[in-house]
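Okay, structure first, notes after.
Only a single protein chain was left out; the remaining protein chains are all shown in position.
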Amino acid sequence: MSTLDSTRELFRRDQVWPFLAPAQAEVNVGNQMILYVEDLNLSFDGFKALNNLNLYINDGELRCLIGANGAGKTTLMDVITGKTQCDSGTVFFGQNHNLLNKDEAEIAQLGIGRKFQKPTVFEEQTVFDNLELSLKTDKRVLPTLFSRLTPTQIDRIDDVLKTIGLAKHRFMLAGALSHGQKQWLEIGMLLVAEPRLLLIDEPVAGMTAQETERTAELLTSLAGERTVIVVEHDMEFVRSIARTVTVLHQGSVLAEGTMDQIQSNKDVIEVYLGEEAAAGEQA
Amino acid sequence: ADTIKVGVLHSLSGTMAISETTLKDTVLMMVDEQNKKGGLLGKKIEAVVVDPASNWPLFAEKGRELLTKDKVDVIFGSWTSVSRKSVLPVLEELNGLMFYPVQYEGEESSKNVFYTGAAPNQQAIPAVDYLMNDLGVERFVLAGTDYVYPRTTNKVLEAYLKGKGVAASDIMINYTPFGHSDWQSIVSDVKKFGSEGKKTAVVSTINGDANVPFYKELGNQGISSEDIPVVAFSVGEEELSGLDTKPLVGHLAAWNYFQSVETPENEAFIKAWHAYTKNSDRVTNDPMEATYIGFKMWANAVTKAGTTDVDAVEQAMIGQTVPNLTGGIAVMNKNHHLSKPVLIGEIQDDGQFEVVWETDGVVAGDAWSDFLPGSKDLISDWTAPIKCGNYNTKTKTCSGQNY
Amino acid sequence: MTLRRITLRHFIALCCCLFGLFSLSTHATESASLDPLLAELGEAKIKDMEPILVKIEAVSDETILPLLRTLLNGNLYYIKAEKKVIGQFETNGETFYKDVFTNEINTGIDKPDVDKIRVNNNLRGYLRNAIARIQLTSKSPSVRENAVRELLSKLDDSTVATLERLYPYESNKKVKEAMGLALAMNTASQTELAVSNRIAAIETLSSSLENDVRNLLTTLTRDDNAAVVTAANIALEKIAQRANRFAFVDQLFFGLSLGSVLLLASIGLAITFGVMGVINMAHGEMIMLGAYTTYVVQLMMPNYIDYSIWVAIPAAFLVSGLMGVLIERLVICRLHGRPLETLLATFGISLILQQLVRTIFSPLNRQVSSPSWMSGSWEINPVLSLTLNRLYILAFALLVFIVLVIVLKKTSLGLNVRAVSQNRNMAKAMGVKTNWVDAMTFGLGSGIAGIAGVALSQLTNVGPNLGQSYIIDSFMVVVFGGVGNLLGTLVAAFTLGIATKFLEPTTGAVLAAILVLVFIILFIQKRPKGLFPQKGRAAE
Amino acid sequence: MISINKVDQLYGGTQILWGLDLEIVPGSITCIMGRNGVGKTTLLKAIMGLLPIKSGEITMEGETLNKQSAEKRAYSGIGYVPQGRDIFPMLTVEENLRIGLPVRSKRTKDSPKDIPEKIFELFPVLKDMLHRRGGDLSGGQQQQLAIGRALVLEPKVLILDEPNEGIQPNIVKQIGDVILKLNAEEGLTVILVEQKLGFARRVGKEFRLMEKGRIVAADKMENLNDSLIKQYLAV
């Protein structure tokens, strides 16, 4: 490359030097699109966990992500939230935030919240504190040192506590909660954080039918204002909330469409649903 | 008080316990003997033992405890210089009295301390004299543990050797950390240094625990004492008792005392020691003799002064004489250091030293080395009219302590 | 001084002639003239002994060798009453006396009857040379060769004359080579000889690595003759090149050897800490117990020091291992799920164990002897020799490592202990006897530490502080290699060992140690989980 | 097969199980249901011996288990699939499975060197993943591994704590089939905690409803009606 070329490259007009870009730029959703995942590849010791994966999520959408065990759903979330580095590909949040060069905290601060497949809460703190920590606030060191809970924040936490049914357990150590309760607490932590994009990995595992229903309602109500991506194997649940469903298989998208389309897709039935489930397993 | 109290400030645990425990026992034995003789000034002597645990600040603290809580009349204690330096301010503040029984780097003289171990001129200088004159050594390796005693001793020696016309290229200086255990490269370097045609010797100020692996490596790399003799200032009978000495036979040490010296006093001392420890294999060594002399002198001084009052005893100490265990008479000089003979011994396969050389008479301990630029002009004299530990003979002033 | 040298030379010349003349003389004829001399020797003070020895050498031949050797080793005694000398020997711990010439055992003598004939360094030097001179005519070629090499540094005219005389008759190639070397040295140093001869000799010398040769060549670089100087410089250069290669090997060996010590010290910790997750501050004391076991074993079999190691290794394994099991059963097993607190408890245990040996064995170091087969070194050439004890320890460390890897790979213990450390309850539910596994594993780790103690007793102090001096290094090695990875421990130990030893010559030991620490600190920034990190989702 | 008499169980100061009685008949598939936090997992752990009970008695085939350690119970034939899978994360799939081999060889009197092939027939994915670390598997794969691991023990009683959490539908179905098959062919007794009614109905033969640490309803699965569901399972 000639000097001229490299100089040009350096001063390309379509690029802004990172240090000139505003630090906390608003998420640009000009194209109605909030998440762009393109050509994502990731392999572990030769095993391709993500394989040329492309995925676009509209702003305000509620998207269900299904796929066989090991299809790469959790791994995808890991890449989006900065937990895992991918081998190649791009992930943009809005049009202006390249998530691949940000760390977990930055990504979270941009407004991407996540619920883990295996519930992870701060076991040695109370339910209340777990929620307080997750509040949408300035999370830098000094502001955190001097911040106090405002009445609105307390109300917000109380609201959420009610929503997740842990109002009675607010002062209990989170470690002493049962599995299902921890699931709820983690959803609550997501709620108080008021993220733009929620990545929810198997929210209803271990929940009773009614709870599942409630979760469904909750998630539907969130959509619109927020964007939600849900991973779940409970087809009933998926059917009750889904508008668009994406099926992953062996690290790439196998099918995408409405629930009905998906349920009748032969490939999906073969690798994922099984004959009966496709027919709609009746409760 | 109805007893006279003797404080024992030696580490019984930690890294220094290995050397200091013996001295604690020595003091206790001396106290026992003195009590059998009816005590001092008609009173029994009572020993107060504390454990400063090889922790230097603890020496200061325990020293203070001994002086203020237990109200001891004298302290026998310390091994390392740093532990001495740590208690020193306490001794001076509370006007205590301590006997320090270990060979050390000099450059100190406190009113409150009597130094019964060797100063560099009572160990190092005679040793290299012996090497040069009797063994025809022309090259010197000065190997030491990296702390003040070896550094100073080596500085003194370097100046001394250069003064004797030894070229800088014929002096190799090497320092290692405390407890150094991997001597392969150093010993191999010494071997190379010694194989360049000139008779070479190692002057070792290697401390305590590092010695065993050092000598083992010497033995295994086949450096025999005829090729490259090692003369050590910190290796005595006790250190050798932890070592298989067969490969070391012929290496040297310079001390003021060896257990092997046959005198009636020494025989009695060894016998008493075996009886006291109920172990006839226990060896004796130079710091024990220093403790012995210190204790005897102190007892004499107290008798002479008729009191245990520190100032009186301090003055009574000067000029005290006690027969050395190796023959001759040790004298306490005005600078609180002893005059003692210097002996050089060769290691034998039974872990003892065979004296191969000794000074004609006694050598007076020099608090301030004549071979260091900073202290050439300093002397110590605790008698009137100077009464100062660091008196500058040029400026006729006394710096530091004012009493 | 000078005077003595002259007399010495005179006598040497004399004795060399005697070789030729009286090589067949019998002991009987000699002893007549020898006995009074020996009596004189027995009565003499050290500083008067050399002239007597010169006389003894002058009147005797090869048969005197046992006497000289016995004297050199400090085993020659003098029976005052009989005015005779006698050798003291020791077999299986029993001392007995025998005539050094006839090997007749003399049972009628007790210790008080005899006085040791002491020698000092000067005498030892003299004795060694005397022995070498006598051995020039020895029947064994290797003895002859050694004798020649021994004399390289003392080439005086008479020795040279002897060598020149013996050279044509020498049949053994190696001895002949050595003699040739000696003669070449002589030729090279003779300024009165023709320059071409000297240069030829110098060229011969350039293939030798002997120190004496190098020293001679160095002197020759100051020779008056320019051609000789050039030749000497070229030869020196050639020698230096070869020597440097060997120096590198030497250093590498030092590094490997230090590495093997680190490996031994840390391998047990790699199990108790690396696999079980117990922050075992008492690890050093397990090593210490092993070393003391060696001491005790040697106490119990003083006559079989050479074999004591073979008893000590299993014994140390048992002692430390049982102590480990005891500690595990009494303390560690109650701390499951509280790994940090194991630090606290084991620190307490280490204090107790230290004080325990201090109470039982005294705070002094204990003497552990090296078996004869582990002493000395393997001389590959004059500039490269590997010390045997280090060589054995290196091999031993690798052996222990391999055995351990096999035990953990081939028995269910390895699998079970990892399962237990990852999820104790689930391991129980799968039928793993967790108590047993814990005890065995901790015992195994401790036992190996004990074995390390046996090895360390051959290198360093056996005292109450032994453990303390290795604990920090051990943790460093395990962590640097990657916790839970045995191979990592191996690589880390050797890396650190070699790094230290290559730094040491330029920086000195203290700075080398500091630099290595700084290196580890920086390295861990790059690889926060050590050399061989545990990878995967679960590893965080 | 297993009977539980008046079992009390506490976590620190809080009592979780209150004088709980439960009878498991040999060859049955008993489904324990109840809201979150009523103590289902706690009960299963108590049966497995992973939590000491405060009072009461648990017996298996007439023998009291109270004093038996968990590992003994594994030898006695209880297999446990915990909630949250509890895979050994740093062991490979193969090693996870091998852990149970000693118990298996003791129980079946043959001494297998290898993992029984039937595990891989049930869960083929495990065969592909044999050399991957357990912790690296996806959630569903781990769940399959957990079940497979318990089956290696060749248990008489299989305890399953929400075994379908995070498992893809066709495998859920398959797990149901496996349970039924093992039950039918080998007479395996199954204790199943399950929230999903569909699965519970399909697989379970008996049900027990729990509330606040007590069994509050017990019957054949056919008789699990909406009012019971409303009363004990709805929020």
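In this document, chain identifiers A, B, C and D correspond to the written order of the chains, with residue numbering beginning at 1 in each.
Here, a contact is a pair of C-beta atoms (placed from the backbone, for glycine too) under 8 Å apart; a residue touches a chain by one contact, two chains touch by 3 or more.
In the analysis below, contacts and distances are computed from a predicted model.
Entry comment: the absent subunit's protein name, as recorded by UniProt, is "Urea ABC transporter permease subunit UrtC", drawn from "NADH-quinone oxidoreductase subunit K", "Cation:proton antiporter", "Urea ABC transporter permease subunit UrtC" or "Nitrogenase protein alpha chain". Contact with the omitted chain, checked across C:L41, C:A345 or C:L404, is made by C:A345.
Across B:P213, B:P229, B:G365 or B:G389, the single residue that touches the chain missing here is B:G389.
Which of A:V37, A:A71, A:I164 or A:A193 touches the hidden chain is settled by the complete complex: it is A:A193.
Taking the complete complex into account, residues 12-13, 49-53, 55-58, 60-62, 64-65, 68-69, 80-82, 85-86, 88-90, 93, 107-108, 146-148, 151-152, 155, 177-178, 372-375, 378, 389-390, 392, 397, 399-402 of subunit B touch the chain not shown.
Panel shows subunit A; residues 81, 83, 103-106, 108-109, 113-114, 120-126, 129, 132-134, 139-141, 144-149, 169, 171-173, 189, 193 of it touch the chain omitted from the view. Taking the complete complex into account, residues 273, 279, 281, 331, 334-335, 338, 340-341, 343-345, 347-352, 354-356, 359, 468, 472, 475-476, 479, 483, 510-511, 513-514, 517-518, 520-522, 524-526, 528-530, 540 of subunit C touch the chain not shown.
Basically, only the chains that are shown with their structure count from here on.
In this view the innermost chain, defined by its CA centroid being closest to the centroid of all protein CA atoms, is C. With centres taken as mean Cα positions, subunit C sits 65 Å from subunit A.
Taking each chain's centre as the mean of its C-alpha atoms, subunit B lies 31 Å from subunit C.
Among all residues of subunit D, those that touch two or more other chains are 136. The multi-chain contact residues of subunit C, meaning those touching 2 or more other chains, are 536. Viewed as a contact network, the protein chains form an open path, each link joining two chains that touch.
Every pair of chains that touch is listed here: A-D, B-C, C-D.
By the touch rule above, subunit D contacts subunit C in their complex via residues 48-50, 69-71, 73-75, 80, 82, 86, 88-91, 95, 98-100, 102-103, 133-136, 149, 153. For subunit D in complex with subunit A, the touching residues are 11, 14, 35-37, 41, 83-84, 125, 132, 136-141, 143-144, 162, 165-174, 195-198, 229, 233-235. Within the complex, the subunit C residues that touch subunit B are 1, 46, 74, 118, 120-122, 124-125, 128, 211, 214-215, 218-219, 250-251, 254, 257-258, 261, 354-355, 358, 362-370, 375-377, 379, 385, 387-390, 458-465, 468-469, 500-501, 504-505, 508-510, 513.
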